[in-house]
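The full complex has more chains than appear here; those shown keep their coordinates.
Labels run A and B following the written order; every chain starts at residue 1.
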Amino acid sequence: MRAVPLPDSNTLEPASGALVRDLRRVPIHPDYWYPLAWSRELKRGKTLGVRFAGEPIVLVRTESGAVYALEDRCAHRQVPLHAGVVAGETLRCCYHGWTYDCSSGRCVDVPYLGRERLPNGVRAYPCREAHGLIFVFPGDATRADERPFPLLASADDRGYKTRRFGREVKCHYSFMHENLMDMNHQFLHRKQMGQMRARCVGRRRGDDWVEVDYTFARMEGKQPVGEALVFGSSKKPGDQANKSVMTVRTGYPYQTLQIRSSEGTLVMDLWIVYVPLDAAQRTNRTFGLLSIRKPGVPFALDLAWPLLVWFTERIFGEDRWIVEREQEAHDEQGADWNHEVFPVINELRDLLRQCGARTVIPIREVDDVR
Amino acid sequence: MRAVPLPDSNTLEPASGALVRDLRRVPIHPDYWYPLAWSRELKRGKTLGVRFAGEPIVLVRTESGAVYALEDRCAHRQVPLHAGVVAGETLRCCYHGWTYDCSSGRCVDVPYLGRERLPNGVRAYPCREAHGLIFVFPGDATRADERPFPLLASADDRGYKTRRFGREVKCHYSFMHENLMDMNHQFLHRKQMGQMRARCVGRRRGDDWVEVDYTFARMEGKQPVGEALVFGSSKKPGDQANKSVMTVRTGYPYQTLQIRSSEGTLVMDLWIVYVPLDAAQRTNRTFGLLSIRKPGVPFALDLAWPLLVWFTERIFGEDRWIVEREQEAHDEQGADWNHEVFPVINELRDLLRQCGARTVIPIREVDDVR
């Protein structure tokens, strides 16, 4: 971990914004491991058609149980291979029966053509299954091995109970990162959380990460039960004793949110990633793993679980609603008109710009015509 | 009232149409008072998000009951302020709690920022409530006071009963003006009105208005009951005696339709305006007030009211259908292919072009691709 000096936020994003790339047009960098589906979505001998930033990819679980990822277009007539038939360790296109080896993508049979004249096959992507997720490396395959694979320690730890959740959200991934990292947005969740105020108590930055620490104080009202489960219970409004610390971190391209008790115990551990689905990267699929440390009393957490599910769904629903409104505003305005005053967020935006792909997402101004 | 000489319609809209602006691409002029909502739509302590020609505007009725209009985008992250919370005479954004003064739009609080560093606020629009409508002046605010405010005399007169109605219609506002002003379109309403023939008996024009007088003759069939309520009953087909006169007037940007009996009594008085909702001005929200003079017999009009509502809804529905077809044709053809032969309408088009904004609505030809 290397802490860098923090420039003033105004330096990061000058008023003469012309020199700064519009973050909402920065494509996510493809040279990382991205989850494209939950393991349970892909049955043995079946396929699943998914997308990464507009690229169609077919996930295949062959009869041996192994998982592969191929370009989801038959080399012949470009129809989706996910409508095909899994046969042993090959995938056969549903239309004219062209057959591909799942691990290499090589075309191994065209029923009406001699074997000596077989055409080229389709692209195969590096693919790994872990933590109940199917990860694909959509970028330069030669970099797949060197790139660190996500570690989800709490999700694999029996001391924690983990909820897997997620949905499609109609916005650029950067709005998701900013939403989670700016805890001043507690006001959005006032109906679920009561009047809470976040206080930023520290921040750090490295080459490909940025993190920020918060403490919270209750302004008024009673602590809701759902929140007590996640944050631990606190006795009185404005309680400054027994302080938990929340750390939100973007370690490109993933994000984590961890809550530690004043004794340093990790009581909550969220790992989350926002995978662009369409070429314009205006829709992402969110994959989240929320791990809660089991309390001393056996089954207490299991009993409370439905409440926690309900509570987190409400919070997630509110966040989804607001980031989709942010994206709509950007679509209409055709540019980023944000006036960000919180240094943490300006730093995060700087990071996402630096780590993103070097190309630019082409956009049309939506309101030109309608 | 000043009458100007009427040029020949061919001069107004020459065959070499290249020199004439396409009326369907002329934006409505923003320096007028436009109703953006009915008063009853906005409760005390609540907000209402509306649009004027693509501009998002939030209407706020504060706890004092006063009504204000602000830009409907938080200065911070551009999310809609109409999702915010009214507190006293301020409006607080739902996301991070930035707070605005409703009358000036000034930002008066950012919960996590010192008061000395408050950012700029949002635009405030002149706003007035009258006749059950909330009017906003979306253009140059310095011109709001000098611009005459609409007078709706009959709607405020106890001698008349007034129906408030309206809907979204998917067309440029100019099609609405032309539809109402060209009474030769009675053929469209043949199922509701029977075979009526309009006769144009006079027209006048001023700088920012044009008006036309009609009388009507029934060609065949019986007069429907609904129509008798509006036009007064007439005994026989082709009845030339006891003639009512209808005057249709566009006094930019509003329109009125008045029917006077042969004795000069104003028996029907319609005031109507078509407010563009989207930036392309391909959709308008219609606000209409239809005032009918109460007959001598008490409650007779109240008893007949449901029939009148049904009758006018049918007429309005037919008009809506046809103007949306006109807009569709323009969208496909990418230009105005109309071949107008009625001088009144060519004059009206000339007026709408002259009074409209000087900019041009950009369009795409819809059928290029699909």
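Annotations
We adopt the following convention: a contact is a pair of C-beta atoms (placed from the backbone, for glycine too) under 8 Å apart; a residue touches a chain by one contact, two chains touch by 3 or more.
All of these numbers come straight from a predicted model, not from anything done at the bench.
Shown here are 2 copies of a single protein sequence; counted across the entire complex in this file, the number of copies is 3.
In the analysis below, only the chains that are shown with their structure count from here on.
Chain A and chain B have CA centres that are 47 Å apart.
Residues 182, 184-185, 187-188, 197-198, 322, 325-326, 329-330, 332-333, 337-342, 367-370 of chain A touch chain B in their complex.
Those residues of chain B that touch chain A in the complex are listed here as 54, 73, 75-80, 83, 92, 94-97, 110-113, 117, 119-120, 278-280, 282, 362-364.
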